[in-house]
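A single protein chain has been omitted; all remaining protein chains appear in their positions.
Now for chain A:
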Amino acid sequence: MESGKNYVYGVFDQEEALLSAVQKVRESDVKIDECYTPYPVHGLDDALGYKRSRISVAAFMFGLTGTILAFTMMIYMMGIDWPMIIGGKDHIAIPSFVPVGFEVTVLLAAFGMVGTFFVISNLKPYGKPKTFDIRSTDDKHIMAIDLANNKKSVAELNEILKSSGASEVNEKKF
């Protein structure tokens, strides 16, 4: 977390107020740093102009790694390192490798994706949350504006936030 950043933030009571405010604020040429909501607000990512998350691609790659790893392991162990005939099956009997192959695929896809999610979203035990207002995990929506990224003054931003529907406007330093 960078120190010494100055923010102005607006508090919104309802998700509709936040959604329309995001549009208005962006139209008046103000760069929004981030919004903080107590629950996933649908359409907020589009309103903020966020691109679709590519985390599912990561999941696919991890899953593919799992499949290849599992089949390589089983083929090496059962077919090359110590070949044995069990139940009259071939040494390398692909159908009986399918269940384990599938499970390892799912395991790696799930853990890889969740690990990626934690790393890119900076979630970790004792991670420090960027709490503008503790009510933002209860029932309030926060729109935070970084002063360094905008040419407008605090008073101007105050005015814009208030007029677009914020119930409170405050300043905070991180």
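Going forward, a contact is a pair of C-beta atoms (placed from the backbone, for glycine too) under 8 Å apart; a residue touches a chain by one contact, two chains touch by 3 or more; residues count from 1.
Here is the rule we use: contacts and distances are computed from a predicted model.
Asks: One chain of this complex is not shown here; going by its UniProt record, which of these names is it: "TusE/DsrC/DsvC family sulfur relay protein", "Polysulfide reductase NrfD", "ABC transporter ATP-binding protein" or "Monovalent cation/H+ antiporter subunit D family protein"?
Replies: In UniProt, the chain excluded from the picture bears the name "Polysulfide reductase NrfD".
Asks: Hey, which of A:8, A:25 or A:109 is the one touching the hidden chain?
Replies: A:109
Asks: Could you pull out which residues of chain A are in touch with the chain that's been left out?
Replies: 13-15, 34-42, 44-45, 48, 50, 52-53, 55-56, 59, 63, 73-74, 77-78, 81-82, 84, 86-87, 89, 93, 96-97, 99-100, 102-104, 106-107, 109-111, 113-114, 117-118, 120-131, 134-139
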